[in-house]
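These notes are about the structure you will find just below.
Only one protein chain is missing; all other protein chains are in place.
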Amino acid sequence: MNPLLRFAIYLILAPLIGGLLAGIDRKLSARLQARQGPPLWQPFYDVRKLWNKENIVVRRSQDFYVFFFLILMVFTGGLFFAGSDLLLVVFALTLAAIFLVLGAYKASSPYSFIGAERELLQMMAYEPMILVTAVGMYLATGSFYVNDIAAHSGVLALRLPGVLLGFLFCLLIKFRKSPFDLSSSHHAHQELVRGILTEFSGSTLAMIEVAHWFENVLLLGWVYLFFAASPAAGIAAALGAFLLVIVVDNACARLTWPTMLKGAWATTLVLGFGNILFLTYF
Amino acid sequence: MPAFAKSPWVIHYDASSCNGCDIETLACLTPLYDAERLGVVNTGNPKHADIFLVTGAVNAQSGDVIRNIYHQLPEPKVVVAVGACAASGGIFRECYNIHGGVDTVVPVDVYVGGCAARPEAIIDGIVRAVQILEVKHKATQAAARGIDKLVYEPALAGDIPEILALQKVTYRSEAEIYGDDSLPAMQQTLAEIEADLAQWTFLKASINGKIVGSIRGRIEGATGYIRRCIVHPYFRGRGIARRLITEMERSFPPQVVRFETLTGHKSRRNLAMCEKLGYRVFKTEEYLPTVQWVHLQKERK
Amino acid sequence: MSPDPGSFTAVETAALVAEVRLLRDAGWRLVQIGAAALPTAMEVIYSFDLGGKITNRRVSLPVEGPHRLPSITSVYAAAALYENELHDLFRIQVEGNILDFKGKFYRTTVPFPFASRPSAPALAAKAGTNP
Amino acid sequence: MARTIIPFGPQHPVLPEPIHLDLAIEDEKVVDVLPSVGFIHRGLERLVERKDFQEFVYVAERICGICSFIHGQTYCQGIEELMQVEVPARAQYLRTIWGELSRLHSHLLWLGLLADSFGFESLFMHSWRVRERILDQIEATTGGRVIFGSCKIGGVRRDISPEALAVMRKELDVIERDMREIVDVFLGDSSVKRRLQGVGVLSRDDAYILGCVGPTARASGVAQDMRSLGYAAFRDIKVEPIVRTEGDSYARCVVRCAELFQSVDIIRQAIDRIPPGAIETKVTGFPDGEILVRTEQPRGEVAYYLRANGSRNLQRFRVRTPTFANLPALVRMLPGANLADVPVLVLTIDPCISCTER
Amino acid sequence: MLVLEIAMGLYIVVLGIRHRRPLVVLLLLVQLLPMVGWELRHGEGLQAHGDLLADRLSALMALINGVVGGSICLYALGYMREYHTAHHPEVRDRRPLFFSLLFFFLAAMFGIVFSNNLLWLYFFWEVTTLCSFVLIAYKQDEESIGNAFRALTYNLIGGAAFAGAIIWVHRATGSIGLTDLIHAAPALVIGPALLLSLAGITKSAQLPFSRWLLGAMVAPTPVSALLHSSTMVKAGVYLVLRMAPILHGTAGGIVVALVGASSFALASLAAVGTSDAKKVLAYSTVANLGLIILCGGIGTHEAVWAGVLLILFHAVAKCLLFLCVGVVEHRLHSRDIERMSGLVLSMPRLSIMLQIGIAGMFLAPFGMLIGKWAVLKAVIDTYPIIALPIIFGSAPTLFFWMKWMGKLLEVTHPIPNIEHEIGRGEWFALTLLSCTTALTCIAFPLVSAWLVEPYVIGVYGRSGHLAHGNFVIMTIMLAMVALFPLSFFNYGRRVKVLDPYLGGANVESGARYQGAVGQVHALQMSNYTLAGLVPEAGVFRVGIGVGLALLAALAACLLLLR
Partner (left out) sequence: MSYLGITALNLKWALKGPATRGYPLAPRRVIADSRGALAFAKANCIYCSVCRKKCPTGAIGVNRNQKKWAIDRLRCISCGYCVEVCPKDCLSLTTYMSPPTVTKDREVF
């Protein structure tokens, strides 16, 4: 398929799927907590409402950073689904995330400041593993291109089990889920109020929400890549990963950042690099 | 479909309550009542919330906090007073440190009775609040669309608190220009501005009852002094300030032949606007270490 | 019914700290410090507990202020909060408090609300209710 | 190292009630903390001068909405003591049952909030789900959910029928089973342990000299429980204080979890041994004299100082609530803690600011 | 030549004796005496095929020297005036000496990049060492002199290695030409190549020698910018990159690569722990030079391509950053990053330049990242395990740059603009460098095609490059980032400006709150330093340990070769 066409499909479907996944997340979380939970479409209602709200800022320019966060996130996902270079996708993802952090710094409130700081720690924690994932896929398939990796005949998960596990660990951080919802939690009952998101409101908050939808679809797409040889298994794996994240979210206390950093790096070192060494030398 | 009906996000603050209504408010979110079914999220952060649930009566300290939170809620917003104390001061209304219900500090839209208010009653209150949100949202939309329906008229004593709030929002941009956030206009208290009412006449620009701009003027001999022309940042660049100044000039009696106004030396937009209206600089003086006053004058044509 | 009515022993202001130190050395726990503005005196009551037994020390200050009291925070650090309370509510100047909020502990609307007996009309004015 | 100062509160999602902390942190380590209170100060102690001593029960109950019943009970006990009123045994037992029910609901509430403070949402929800069963029992027997309104000077306002007691006894089994599920998670879950163990250690000596009370003191090894004074039905039902020696947040959690089952046990015993008879003694006259009366609230020892001069209004009413006694310990524990542990530490003393500030 | 060398040597000996630094004297004698003896013995026999070396790499290095050096000199004019008048009146005004040394140094740098004769190269090499020594000690206080001597000592170790390499290469090939060395059979010259790499490692302040570079930050900022980030330390990596074809695939090469890799990872990690701007820059310099050394050690065509690109991008962006920090230091009287809060208001243009510099250092789609990306690919294709330090090193890089960027943006209180105090010369230099930084990113494919690829093809017959598609994507990303300023057209519309959320305790206007004891506090925020997890000093100590171990491995390689 033409990369541009795939980009377009992603552009249309990602927010729908992402929003729906967010709805499933809320519904399922509620059920795990013995609650009935909101309707499946609740995330869309939320975003629509936020769009209609007044936008309050501390510094006028803080919103632009969020806007760029959104468009870069869309761009990153587009790169991924258009079949581009995985490393480039990682870099673009970082760039996008950085814009959100800068926005939070710009807002200059203690809560968003610490949120930004913690977001950086989170990035520091997952970044190596995500790079290792890209490297592992390269070593297994001989190409950094998503296209080629997807077209690879073997099931990558079989050759990269450690990398897959490490990547799932990072998903917890990336999805902002317990035990690693440090910089901003989905529910505000945390020591940082909403952390990095504290000072964003109205349409800006809606943009962040939508950007997360795009991001989540991208990340699940990446899980799919591990099983790309058999599309059905891939989709099942992506959904399974998503469910796993939700179940873990509801089964863990929030941990502190040193635990996260050490845990993530240890995972990267042992699972990720162990896998890569195995791949290279055996 | 209404935009607010399905996603009311709440923030809860315990003013001076006994905790009874507090824990019942929290209980609304828990499995048996699960207000999230209705889209309710407890945000804990005023900037994300639509509905402000206040429990407990108000004392001087919690009053300040309520006011702060209220101002940080984005429009449209609704305040729900939960429980007897929040509605009226309840059993504590005779205490020396209690000022009364929440409506003594911020406007309350919905009252929920009970001691302690039951979760069902609080859910009812939220449902009622959502309807009000919807109404307020429509009104704001109408205001934004109805910018041509602006009304310019003299401000009354009752408008003064709103004008003060507007003044503080407006002068934020000036503070940024001068790198000084201690500008007197930002420090003014309600008592001071009410005292001003004796000497100054106030004009306001409002849309559907919401004040978006204001100006004040005073006559001394044949000179009309025009001060503090403020316009809500959202409505700037639409000619409201210019119109306010002209309205003020027009409101002065005929014996006033000269108008005088002033602005800070770095407020380029203000200076440009005044000059467009025919004002000319005639002197500058030191006002604050950071600000110099630029005085402008104009003869009546 | 509480089986433990406790005893109230009067103590001179000057002897307070020494007395309290004795109690602490004997292992008593500070339960509370409270004051009462009575028509006859401003009384400050220190309560201590040892294994469920209670004992109280009463310091009587003259009705007319200014009231001064030595701090016992050097003996019981936790007394700091009570002593701030004594100051903010009763206008009792506690000297030597290690954590002095300087009158900003409660920040009451009415300054020193317990310092004197209120005039009845003042409270009645606040109450007024009839249909 | 440069510091960040966080205005923690008065409005803050993890704080159920307003209190303000100036937290100075380096990286995320708290290096300095200064509390500020007074947001809920109502001055209700002075209401005794306006309300007659019988009516004041309603005010005493509203000192705090969580331990409401025991506040009312303590006040009544004090007045009864002053007036030498003998309360009927059935009323004493009823008071004990309600007191322990309120301890159950308070501890479950606390467990939920604690779980919430370290981001364990599902545990919060489950704790509060179980709590609702207890509230149902309370509502069925008193008519109120959090403010019982069933205590009066000389006895109680309502009786519980034998049928209702039987229902309650049966329900207790279900509640106990549900609580067991939750407590197992609290005490066994690795992530919970990781967040609680070794956090906010308070030595026995510190706890004692800082005047800690209730579970906070007991978790540090101070065996102190006012119920062993033998008020109400505790004359007949003996209570052994539950003591841990570690003094960390986990120990405080363990103590409260164990007290849940202790309370269930007490209620069972009370139901089994409740005597028939009147539920109140007629009270005439006015109180005179002074007294310091103490009971055990969910948060620990509460001390009331009552002073009367034989008129319908008391001269002085003074409440020292458990949280007031535990605040110094909190200020002692916070420096050196991690920012993420601040909510946990604030909650481990189970603060009830509304009692504290009155 | 010999005379000059001896004169320089004697000067150092005198200095060493006067300041009682026996190690300096010893190190000098160790290299000077054999060199003199050897030169006297061979005399006219020391020949290279062509004394000059002018290829694309030299041209690129010369270009960097010219542009960066030129702008720094311009900048230094105003800076040093202010340095003496306003900020360090206690320091004796020796500006003539300062500028003559600066020019002297630049001349020597040109000498290094254009010399083919190793003896010349060695001579210029020592000249830069000496310049660096004098300039570090410029302030003439105890700390400066101590740090200057440390720099001298470490560089003399490199000098000794260099001297050894010259003698060795002469014995092995009979020539002292750089090109002869490169084109000789690798097995024959791997020994001298490793020695030269060691010299490069000391010059580039790699672990375990990094300490001198950190100490060198006491020098006036133009010196830090010129010598200690963009040019002199580049001489080291230049030499290692020249050695790359020889090192490729050898055990010694791997050790050199590991030195670079561990320097990158550990210096990056150490940079997290400090908030001194110049120190952060110094650590980052060590780290990035480590990457280039890593490229040299690996020695494949892709790696060298990446290494050369890194030299270019790093020189420009880092120089810009140093100069900006210099200006900020003079305005704020501090170079603490935490003090730079609100810079976006007080010095908006400067803060934008700083942001460009910082973005250039670590962000896609800017230069350094392209380099890093290429390095990563090169490493994975050869020794995937070395990817470990790169991957773990980039994460802290992200952290310490980002927190700096954030600090620049953060505004808690309105601050008056004081930018007009900055001199014209400074502005010119800064603007030039900012434009160059941006331009190198935009024109990076051209630079690669004209300067880098021909050189790499010249050496290897093929070159690394960026795939066309990726290049297009990078350009799109660059365009998107460049669009950012456009958003200011919509500045402040449709938003309401309010104070930050402070738990409802906001008071007065601006970001103040009612704290405990009734006091009103202003906001105070400081970045994390992760002191509990990765203490700067601890990481550095580990680094030196790792460096020493690797040095021992290098020595073992050399001994085996003998």
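Labels A, B, C, D and E are assigned to the chains in the order they are written; within every chain, residues are numbered from 1.
As a working rule, contacts are C-beta pairs under 8 Å (C-beta built on N, C-alpha and C of every residue); 3 or more make two chains touch, one makes a residue touch a chain.
The structure presented is a predicted model; accordingly, all values stated were derived computationally and were not measured.
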item: Absent-chain contact - pick from A:Leu32, A:Ala104 or A:Met124; value: A:Leu32
item: Selected residue (touches chain absent from view) among B:Pro8, B:Pro46, B:Pro74 or B:Gly114; value: B:Gly114
item: Listed residues B:Asp34, B:Asp50 or B:Glu249, member touching the removed chain; value: B:Asp34
item: Residue in contact with the excluded chain [from B:Leu26, B:Val40, B:Ile123 or B:Met248]; value: B:Ile123
item: Chain B residues touching the omitted chain (full complex); value: 31-34, 37, 80, 84, 87-88, 90-91, 93, 103, 109-115, 118, 120-121, 123-125, 127-128, 132
item: For chain D, residues in touch with the removed chain; value: 51, 55, 58-59, 120, 122-123, 126, 129, 136, 139-140, 142-144, 147, 149, 157, 181-182, 184-185, 188-191
item: Those residues of chain A which, in the complete complex, touch the missing chain; value: 28, 30-37, 247, 250-252
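Simple rule for what comes next: only the chains that are shown with their structure count from here on.
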item: Interface ranked first by C-beta contact pairs; value: A-E
item: Chain nearest the overall C-alpha centroid of the shown protein atoms; value: A
item: Chain of greatest Cα-centre distance to chain E; value: C
item: Intercentroid distance (Cα basis), chain B paired with chain A, Å; value: 39
item: Separation of chain A from chain C, taking each centre as the mean of its C-alpha atoms, in whole Å; value: 58
item: Chain D-chain E separation of Cα centroids, rounded to whole Å; value: 63
item: Chain C: positions in contact with at least two other chains; value: 104, 106-108, 110, 113, 118, 123, 127
item: Per-residue overlap in chain E, given as positions that touch at least 2 other chains; value: 492, 494-499, 501-502, 504-505, 514, 516-518, 523, 525, 527-528, 532
item: Touch relationships between chains, expressed as pairs; value: A-B, A-D, A-E, B-C, B-D, B-E, C-D, C-E, D-E
item: Complex contact set, residues of chain B against chain A; value: 3-4, 6-7, 9, 30-31, 34, 36-39, 41-45, 47-48, 50, 72, 74-76, 137, 140
item: Of all residues in chain D, those that touch chain B in their complex; value: 10-14, 16-18, 38-44, 46-47, 50, 58-59, 62-66, 68, 109, 112, 124-126, 128-129, 131-132, 144-147, 352, 354
item: Chain D to chain C touching residues, read off their complex; value: 36-38, 41, 43, 45-46, 49-50, 77-78, 80-81, 86-87, 208-211, 226, 228-231, 290-295, 301, 303, 305, 307, 315-316, 318, 320, 324-325, 327-328, 357
